[in-house]
Every structure is written in structure tokens, then in C-alpha cells.
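Omission of a single protein chain aside, the complex is shown with its protein chains in their original locations.
Going in written order, the chains are labelled A and B, and every chain counts its residues from 1.
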Amino acid sequence: MPVPVGPEALVPRLRAICGDAGVLTDPAQRRTYESDGLTYHAELPGVVVLPTSTAQVAAVVRLCAEEGVPFVPRGAGTGLSAGALPRSDGVLVVTSRMRRILEVDVEARCAVVQPGVANLDVTRAAAPHGYYYAPDPSSQQVCSVGGNIAENSGGAHCLKYGFTVNHVLGLEIVTPAGDVVRLGGKVAEAPGYDLIGAFIGSEGTLGIATEITVRLLRAPERVRTLLAAFPTMDAGGRAVSAVIAAGVLPAAIEMMDALAIEAAEAAVACHYPKGAGAVLIVELDGPAADVDAQFAAVTALCREAGATELRTATDAAERARIWKGRKSAFAAVGRISPSYIVQDGVVPRTALPEVLRRIADLSAESGIRVANVFHAGDGNLHPLVLFDDAEPGAAERAAEVSGAILDLCVEHGGSITGEHGVGVDKACHMPDMFSPADLATMDLFRRAIDPAGIANPEKLLPTPRLCGEPPGVRTDVHPLVASGEAELF
Amino acid sequence: MPGTTPPPQPPRPPAEGRGADPAAPATFEDLLSDCVHCGFCLPTCPTYVLWGEEMDSPRGRIHLMGQSRQDGVLTGTAVRHFDNCLGCLACVSACPSGVRYDALIETARADVEREHERPLGERLLRAAVFALFPYRGRLRLLRGPLRGYQASGLSRLLRRSGLLDRLPPSLAAMERLAPPLRPAPRLPERVRARGRRRATVGMLTGCVQGAFFPQVNTATARVLASDGCEVVIPRRQGCCGALSAHAGRAEEAARFARSTVAAFERAGVDVVVVNSAGCGSTMKHYADVLANAAGGDGWARRAERLGAKVRDVTEFLADLGPAAERHPLPIRAAYHDACHLSHGQGVREQPRDLLRAVPELELVDVANPDICCGSAGIYNLLRPEPAAELGRRKSADVRATGAPLLVAGNPGCALQIAAAMGADGEAPAVAHTVQVLDASIRGLPPAHLLGGRRGG
């Protein structure tokens, strides 16, 4: 293990790899990279590199490995868990210049792209052929496919179509040792361990994806989008349960409460029904007859659940308008509150009504407003905890409410993150959901791929430095731990 | 980072209800803090499209502005990245948080002009640009076969600045596109409405438009008159100040704004029609231009009143509805969204609706409509390389439409794109939206707009 050097010592060699324009050392420039989409966490990166090829990424990482310098991968910087938080003692490897769509293979129904390609651009490239790329995070016009790989991004339509991991056929990765490894290809299941499946969602801790082969889906014959307004969240929740119980699997079921509707209206004038306590967006897609049958069923179920208004998008423009309100909701909340925390937790769908009530109680007790925008179909909550940081103590109370919502998710058998990832932000919440043995086992995997611990360190798993020593004594000592080979948390 | 408590995000004052007094104007810091760092602006930013680096994105520039305010230092790095901004305002359209990047960058540029000492060469070039462009008379000297001769009559400053060396490619394009230089019929101060008078409108003739595209002004007046407007064209109008405002030359902009406000106040019109996107965009925000300028708050109110009367010509015509018959014009036409029309004024559908209403005209959209063509006022003079690269990209998108006619609502865009297309193939004919309407109303054949090209 080499004695670690500061990242500045690497600059001449980084320049030799990426060229002068590919290495940023100017403090003002580096500072613009100090955070990703979660600005609460910020740190000045030691050096920023902007490679343009796999060979450059590999050479940069190899150099980091040789010198024991940590590296942090970053795509478009839209993440919401500080997964791309830079390190002052490390190199920030930004893939934003690797944004070529290398191939759209219609016959094999896949596309080969570089990691910096924006998610939506894949669909734009495939659309003329009648295909699309299914994962659609709300930030899809900007977030990069490489970032989607790191976070296993979902989106509104993952209810039916799954997440990034379900749509990646091949990866070229640069390992933390700087080796280039190609996994899979234009095929469904490569032999051996499913390294692609395990790499996706690893938040940059196992290396950097430098080329990605994604599956393309045939555009559905019919898409119908319904906007249903309900007097209360409870009524909306009943409609969701009824739809699922009826054996209908919509492409998406999204729900917004009154506060979120207000914000979206202020931001993009989406003209959702006025005065609604909740709106539901239900999108059905597939063969025409199935969609029509399901649409009739869903419409009836919404009415039964007490819908006060039902609107159907009749063309792509109307559909886009309905979705615009939903997809801009996060940033839009800035229009109704000086500050807010975006939370991301998951509960079993059947626990939704109970959890929403508990969130309302939390809000009432604390005097902190909570706007709810969420993927109702899969129980993925995105409470937006609003506060005014000019008001003394408000930020702390908001943080408490936000934390309590996560506790509710875990208590109901859910997850601390459905799509934003763990990053730095939630690393210390991991023990709420996983036992020390679970976490130690995850660390075995991490260390198998990154024995030196230089790939995006201190993300995803809790460390004593981040979270303090956990209480209690462990009884399950793994042989590797006993031998000093691995460490526990 | 001792991440024990979850993150209070940085403060984000709402656009509405900011602070104790909702009516109080937002401070620069307020405007900065509206940005939540979501990054939705990145893919629409032309320089981010070109270079893929954070500092040359709106989000990065806002971060640099924040750094400057926080540290009290305006670094050369920050200035360089502010200078790289085309001011196309695509980011304003893309922003879900309603960040007023337009106001931010203009303030940042005014800071730069005030506090930052540019190298001599840059200073000269900028001085020359602003000694030339806002003045129609001086611009006219650059036109025609006598250009070299006439230009020698221009001031020593222009020659020393190197501006003339940068102009030829653009000038060549202008010459190719503009009709042969002959005295354009000077517009009268008042053009009578044809038929029943439906409105009385003022009309801005502009500096570049007036010097290089007098025929656009003529067409504008004719279309307005045909659709029942009495058109008032104040003689004493000059540059509206948009170029200066976009460049952070706040005092100069305010000077132009005041005289434009005064000219149209005297005209006594209810509506001021503008046919140049960049001008209209600035004039609608005259209140901002004059808010911090010297001259007393009487001007602020006058500016606000006038700003409220400003309409892009297509916006106005679409609202008004046609009176004159549109004759068939069998042409395939690609419509290009000028940034200051689509992003600056939110005018996207009106010109399209007007064009679609022309019988037999086939309207096609250009891919990547949100991305600037690189013209951006005087950007192509100050930063020719990125401007040319953006022109090439736009050129490819326009060429892909296969349309022989390119329609745009801004003179600079048309020039820029046609020049880029001419450089790597045949350039399409270009026309302003009102020229197409004019041809249709007058029942002219497609050749009038196309020259020798086929109708597609």
C-alpha cells in the first residue's frame, strides 16, 4: 500500500492523461463541483478531471490506485443523497464529456451509450425506431445514464417496468484498480455471478461504468393517462389499493397532496383541479384492448373511491402537461417554502394510508408542513418537509420530522431509500434497516472489488467517522474480521 | 462532514412572498438562493452542450456568482465563465424553481463591467462593438461594395479594435442574405390601416434590423396595416438598449431605454410592436433596466408602463386575429425559435400558429429547438469560436428538415444559421415570420421568398 499523496501531486500526470482542458485545479472552478443535487453536503474536490474516453478514465483510476488517492465518480450532479460528494483529498472523475450515443441497435433492441449521456437522450435516439428506454427518473432530461447505473434509478414508470438494473444488458467498467472489464453485452444473462446486477446501485463504490448497453422497449400500442382529483389523501389512497387489488398493473400511479399541487401549479401552471386534497396520475400502457379495459376499470374504481374530477389526456401534449406538474414538483416546492428537505422512503403499499396519517400527525404536532409527492403504486414516498430557516429552530424541527418519517418507513417494513440512494446522506441510517452482519457482508463485497478502499469512500455504508461507534457488542465475528482482513462498523 | 442530522437545504426564498414585504424587490442574494442546484438547466445550456463542464452551465455560473458575493472577490475565472454565457435564457425556461437567471447574469455582468479590469484588447473590442452596433447610421457604413472605403471613414477606435477583422464573415453573410443595397423606402411616421382601423400601434425599427433588414420593417408595417392597424413609427427612436443591457453596460442601456421610452410615450400608442426578439425581450423588462439606474424613480414607473405595452409582432398579430386574406404559399418552411422570443418572452406557439394559417405552407420544427444558434446578440463577435460551433450544430439540425426556407423572429439568428449553412453546403433562404405573412397577404409566389430555390 503506497503512502497516500495529496491529489495535487497527481496533477501533472492527470494532465498528461486528460489534457490541460480535462483537469481543473482553479479553486473557483473546482468549487462549482463541491456538491451534487444535495447541497447540504459540500466539500471542495482536490482535483476535478473530465475524461473523454474509457482509456482516460482507466488511466486516471490506475494512477489513483497506484498513489492511494481516493476518487469519486460524478455524472450530471443531480443526485439527492450526496453520492457524488467530492473529497478534498481525492480526485473527482466527471463523466459529463463522455456523452456519445455509440449505437442504437434496433434488431437487438438495445443502445450502447457512454455514461454521460442524459437518460432522456437515449429515448430520443430510440424513438424514431419506435423504441424507448424505460427508466425515467424525474430528472431524466439531465441525469446521466452513468449516474442512473450508480444509483439504480427508478422513476414513475418503474412500477411496471422496473429499475435501471432491469434494463442494462452490458457494462464496461473501470475497476478501482484501473482495469477495464467488459461485462455482459447485447445479451440477457451472462454466465457467472451477476456482476452487472450487483454493480448497478453500488453508488460508485465499485468503479466507474464507462460504456453501457441498455435494453430498449417497443413503444406501447396505446398509452392512456388519467388525472383524478380526490377530496382527501385517504380517498386517493383507497383508489390506489382498489386498482392494485383489481389485478391492474398500471405503468405508473403517482400521487400528490394539496401542498404539492400548489407548488406545481406555481411552477409550471399544470392546471390540476383546483381545491383537490389529492391528485392521482394513473398511466396505463400496452396493447390497445388491454389498456381500454383497464382504463374503464380504473376510472370506475376512482369514482367509487370518491374522485371529484377525472381528466384524460387525449394527446401527447396533454399527457406531457399532466406529467410536467409531477416531474417538476421537487424543485417547484421552492416556490412555496424558503427551505425544504426532500425525503425518500418506501413502505409496503398497503401501509400507505397508515403512514400518510402518521406523517400528517407528525406535521401537526411539530408545526412543520409536509408536502407529499410520491410513487403510490410502489409505496415510494417523497415527503417534502418545508421550513423557513429564518425562523429559529425550524431547521432542526424539520430535520426531526424528516428523520421520523424514515423511522416510520423502517417500522412498517419498508426502506430508507427507494431511488435516491444512500450516499453520505443516509449512510448513518443503514443500521436502522440492516444488522451489523448484513452490513459486514456488504462490506465483504465492497472490499472484494476495492480492497484499497479508494472508490468513493465513506458512501453507502456507515463508518465510525461518519456515524460514531455503534452501540452494543457483536457476537458474530466473521473469520475475515477476526483475522483483521475486514472491518465491522 | 459530521452528518448526524439530515440536511436543511440552503435557504430558498420563494418567488412569491419573499421576506416580510412581498412587494419588496428581490435582492441579488434572494435571486441567487432561489436556485436549488437541481441541474435541470444543464442540457439546455449551449455552453454546457459544447463543453460539458459545470462552470459553463447556468447552475455553475450561479454558483460562481454566489462565490463572488460570499468572498467579496470577482475572480478572472468567474468573469471568463460569465463572458461565455450567451444569455439565451434557455435555462430560464427549463428551471422549475423559477430562478431569474436573466436578472442574475445581467447583474453579474454589470458587476464585471464595474469592478473588473479587462485586458486592453478585450476592452477595445467591446468599446468598438458598442460604438458601432447601437447606431444604425454607422452600421449602414459597413454595408455594400463600398464597405472597405466607407469603413475607412469609421473611427480610429473601430480600426484599432480588430472588430473589423471579425466582421467580414458575418458581413459576408449579411450581404448574401440582405437584399441589394439600395435605399429602402423610408417608412413614413404613420401608416394607415387598410380597411376598418382595429388598433393603433407603435413600431420599433431597431438598429440592426433597420440597417440590414429594412425589408423586415417594411413587411411588418404592411402586415400590421393589412390586418387593420394604424402603425405609428416614431422618427426619433434609436437603439432600444438590449445589446448594452445584455452585456452589463447598465448606464448605457439605461440611456437608450430612457430615450426609447420617451419616443413611444410621445407617440401615444397603446401597444408597441417589436419585430426583433432581443429588443422585445429587453423592452418588456425596461423596469429592471431602469430600476437601479440614475434618473429618479419617475423613470422606473414610466419604464414599467411602457414595458407593459410591448408585444412581439407575432404575439400581437395572433391575439388580434387576421383581417386580410392569406393567399396560398406552397413552401416547406422550418421555424427556428429565437431564444429571446421563446425563452425571453415565452412566445413559441403564436408564430407557428400564424404560419400554419398560411394556406399550403408546410411548417416543420427544427430538432433541439431550445439550444441557441450561437448568434446571441454580439456573442458571435466576442466569442467567435463557440458561436461558430453552435452555428454548425444548428445548421445540421436545420438541414435535417430539408426545408428550403428558414423562418425566424430575430435577424441575428437568421444571419448566423444561414452563414453556418452556407459554409458547409447550400444555405436555405431566410425570412422573418412577418415576411412570410406579407408574401401570403400580397399573394406573392414562393420564389419571392426562396430566390432560386425549390419550394420543397
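In the analysis below, a residue touches a chain if its C-beta (ideal position, glycine included) is under 8 Å from a C-beta of that chain, and two chains touch if they have at least 3 such contacts.
Note that contacts and distances are computed from a predicted model.
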Out of "SusE domain-containing protein", "3-oxoacyl-ACP synthase", "FAD-binding protein" or "Septum site-determining protein MinD", flag the one the UniProt entry gives for the chain missing from this complex.
"FAD-binding protein"
What are the shown chains in contact with the chain that isn't displayed?
A
For the chain not shown, which residue from A:Thr350, A:Ser366 or A:Thr463 touches it across the whole complex?
A:Thr350
In the full complex, which of A:Gly19, A:Pro273, A:Gly286 or A:Gly403 touches the chain missing from this view?
A:Gly286
Given A:Pro220, A:Pro273 or A:Gly306, the residue that touches the chain left out of view is A:Pro220
Consider the whole complex, including the chain that is not shown, and state which of A:Val69, A:Met98, A:Leu169 or A:Ile261 touches that chain.
A:Leu169
Considering the complete complex, identify which of A:Gly236, A:Gly418 or A:Pro457 is in touch with the unshown chain.
A:Gly418
Please identify, in ascending order, the residues of chain A that touch the omitted chain?
105-110, 130, 151-152, 154, 158, 162-163, 165-166, 169-170, 175, 177, 179, 181-195, 197-198, 200-202, 213, 218-221, 241, 244-245, 247-249, 286-290, 293-294, 346-350, 375, 378-380, 413-422, 426, 430, 433-435, 437-442, 444-449, 451-452, 460-461, 476, 478-480, 485-486
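FYI, only the chains that are shown with their structure count from here on.
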Can you compute the centre-to-centre distance for chain A and chain B, using the mean CA position of each chain? Integer Å is fine.
38
Under the stated contact criterion, what part of chain B meets chain A in this complex?
1-16, 34, 36-40, 42-43, 51-55, 59-60, 63-64, 67, 75, 77-78, 94-98
For chain A, which residues count as touching chain B in their complex?
24, 26, 28-29, 31-41, 43, 50, 76-78, 85, 94, 96-97, 99, 116, 118, 139, 141-143, 266-268, 328, 330-332, 334-343, 387, 389-390, 395-396, 398-399, 402-403, 424-425, 427-428, 466-467
